[in-house]
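For this depiction, one protein chain was excluded, whereas all remaining protein chains were kept in their positions.
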Amino acid sequence: MGLRNRLHEIIYEADTPMGKLFDLVLFFLILLSVVVVMLESVGHIDAKYHDLFLKIEWGITLFFTLEYILRIVSVKKPFRYIFSFYGLIDLLATIPLYLSYIFAGSQVLLAVRAFRLLRVFRILKLVKFLGEASQLSKALRASRAKILVFVYTVLILSVIMGTIMYQIEGEESGFTSIPRSIYWTIVTLTTVGYGDIAPQTTLGQFIATIIMVMGYGIIAVPTGIVTVEYAKHSGEKKTSSESYVHTNTQACPNCSVENHRDGAKYCYNCGDLL
Amino acid sequence: MGLRNRLHEIIYEADTPMGKLFDLVLFFLILLSVVVVMLESVGHIDAKYHDLFLKIEWGITLFFTLEYILRIVSVKKPFRYIFSFYGLIDLLATIPLYLSYIFAGSQVLLAVRAFRLLRVFRILKLVKFLGEASQLSKALRASRAKILVFVYTVLILSVIMGTIMYQIEGEESGFTSIPRSIYWTIVTLTTVGYGDIAPQTTLGQFIATIIMVMGYGIIAVPTGIVTVEYAKHSGEKKTSSESYVHTNTQACPNCSVENHRDGAKYCYNCGDLL
Amino acid sequence: MGLRNRLHEIIYEADTPMGKLFDLVLFFLILLSVVVVMLESVGHIDAKYHDLFLKIEWGITLFFTLEYILRIVSVKKPFRYIFSFYGLIDLLATIPLYLSYIFAGSQVLLAVRAFRLLRVFRILKLVKFLGEASQLSKALRASRAKILVFVYTVLILSVIMGTIMYQIEGEESGFTSIPRSIYWTIVTLTTVGYGDIAPQTTLGQFIATIIMVMGYGIIAVPTGIVTVEYAKHSGEKKTSSESYVHTNTQACPNCSVENHRDGAKYCYNCGDLL
Partner (left out) sequence: MGLRNRLHEIIYEADTPMGKLFDLVLFFLILLSVVVVMLESVGHIDAKYHDLFLKIEWGITLFFTLEYILRIVSVKKPFRYIFSFYGLIDLLATIPLYLSYIFAGSQVLLAVRAFRLLRVFRILKLVKFLGEASQLSKALRASRAKILVFVYTVLILSVIMGTIMYQIEGEESGFTSIPRSIYWTIVTLTTVGYGDIAPQTTLGQFIATIIMVMGYGIIAVPTGIVTVEYAKHSGEKKTSSESYVHTNTQACPNCSVENHRDGAKYCYNCGDLL
């Protein structure tokens, strides 16, 4: 079974007690790293606990570094992992502290850490959450083209209405440029409505009213699309039970493909021994 | 039939004239207690009627105390009631006035009184409202897992976008810390849009625009889920009429279980005589 | 056929050329009356055209008075009309100008004029709009009980959260009383978000965040209800074509009931000759 296989089982899978423990510890550390980044940004808390935060940061960074190396070591084809979505996030979440000694602005990368929170879906795969999520994402993927058409139409509408409002309201009302005017149009169309910019002229308020009613009604379109698509995929669950064979959390040590059937001995993708 | 049984019938059930009257009086007093707490908070009204309010408060508190004691006395297993959801709310709604002589900050408990307004659903059970409510709550319960996945995704998104906006906008625009920046992101994503914090830089406004369009579109997801689930449970009504046998408002004096069939003599849960 | 029958045909029906013309003139005058009331409220326009507006007001009021009298005269049972929904609106829309010579504050009644705009639905009944509207209102009536349960739950939630926010934020942040705090909660829960009151403390912002996400998600409930109910009633259209016999705009001169079949000679309600 070899050391690499054992490592692979612990790090990539969550079916054994050790695998579950590893995933939970990892999730806790990811959460801690995000919380520390948040608290560091609050002036009066950072002033008090700066040294503690730095120590925690270093501890987490060392753990992440070790984890990253082990992840590379324990798969047969490390490059697949390195250039995968999760692989890149893991790398970007590990390096900010190292980079901060080289570049000044590398703090930006700390935001990447939050992406690691998505790993919780892997851990929760243990229970039924993933089936739900995959139904949802199927519905969203099926309506992708329609939603793109919708978003594109909304954008053109925003550009047109933004340009018109810029010429009606002008600089006195805060519509100082067309991009800013488009920003206002989107704020209004999505019914967010900050109020930092608001039309002052009667004509401007009249057109604003039209934009609002349009925004209020247009929301029916994506809702309708997602509901109908989701209704289709939700129905599938009953007719074709095939997509609901019990899967486990194993990932193929060769090609990293997931969602193997329970009790499967060989990867359904590359034929390698699991 | 015993005194306890009679009390039980009046306090817990709403099938007899006395039971109905008790429920109506109770609901009126709960409403009065909530209104008085509200009016006490309005400076100029409280200044005028403070003594009257205190008298009403004492009257209601004494009634609630008596009612709480009778509720305990009239069930066979009082601990079930005491530690039930309604039991805890009844207790917390009764004690604030007593506690205010011991602790200063116990006013917080007054908010609990509003929870007692939920009792109206018990009174309205007389008519057809509960069937509706239970259909709704069934649909919501069925889509719980999906909605949790959705809320979790929204939260991660808020953390990521909040961290990015904090680093783009900085303290000058009001994004003074990451938690505050996340607060702004949620205000924007849910299309609330207070406008107390608003992006000032062009890049910040551009990313804000993306968050708004996302928030505007994402709402389609819970709507789709609830609509589809509710459509399923709404259909049930016709196929399996079994869930629509006439139920009454009796609660078992032994185990407090509700929704007994009309004319049932024994509790379907513990077999005790109703 | 008698004068009363002729008047009835012109005033209450829209099948004859004269009836159509009357409805169009009436709708134009109602629109004019609403526009004049609006323009009178704009200071600089009123200053310029005050005399013209007063003349138009008098002309419209005289026409409305005449129309109201004719409506009473031309039905067999005038009290049914007088105390019907439209009858009361017609009266209230006619009298403000007369009353303004007696009471100072009777301007409030001018808002009633806008209700008369609802008559357009009668005129449009000519075409297919009413079928659509009745389908919609059927769906809304069918989901009335569920929507009431929903609104009641939202109100209790607002009272609870408003009371909590009042005790957290206090007067410094603008939460000066519980009613005002509840007002803020509803502003937030419905995702309106004026920003005239906004939480300042970290705990307050955290709870505000929860209210927002709840408000953002809760909207799925009425949407789901209306969609499912409307889907049911929309399906009916095909199965039972009976509800789509051609109806005309005649109203029974005796009992004022509407929606008679095309070609019907007797009122389906009271048997009177149409």
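Per-chain residue numbering starts at 1, and chain names A, B and C are given in the order in which the chains are listed.
Basically, a contact is a pair of C-beta atoms (placed from the backbone, for glycine too) under 8 Å apart; a residue touches a chain by one contact, two chains touch by 3 or more.
Everything quoted here is computed from the prediction, not taken from an experiment.
Undergrad: Looking at C:S74, C:S173, C:T209 or C:T223, which makes contact with the chain not pictured?
TA: Once the missing chain is taken into account, the touching residue is C:T223.
Undergrad: Check each of C:L7, C:L29 or C:I147 against the chain that is not shown and name the one that touches it.
TA: Missing-chain contact among the listed residues: C:I147.
Undergrad: In the complete complex, which positions of subunit A touch the hidden chain?
TA: Here the touching residues of subunit A are 145-146, 148-150, 152, 156, 159-160, 163-164, 166-167, 176-179, 181-182, 188, 191-195, 198, 202, 205-206, 208-209, 212-213, 215-217, 219-221, 223-225, 227-228, 231.
Undergrad: By the contact criterion defined above, which parts of subunit B meet the unshown chain? Give residue numbers in ascending order.
TA: So the residues of subunit B touching the unseen chain are 191-195, 223, 227.
Undergrad: What is the set of subunit C residues that contact the non-displayed chain in the whole complex?
TA: Subunit C touches the chain not shown through residues 34, 37-38, 41-43, 107-108, 110-111, 114-115, 117-118, 120-121, 128-129, 132-133, 135-136, 139-140, 147, 150-151, 154, 179-180, 183, 186-187, 189-196, 215, 219, 222-223, 225-227, 229-231, 234.
The criterion applied here is as follows: only the chains that are shown with their structure count from here on.
Undergrad: Measuring from the mean C-alpha position of subunit A to the mean C-alpha position of subunit B, what distance in angstrom results?
TA: About 32 Å, centre to centre.
Undergrad: Which residue numbers or ranges of subunit B touch two or more of the other chains?
TA: Within subunit B, the residues that touch at least two other chains are 179, 191-195, 215, 219, 223, 225, 227, 231.
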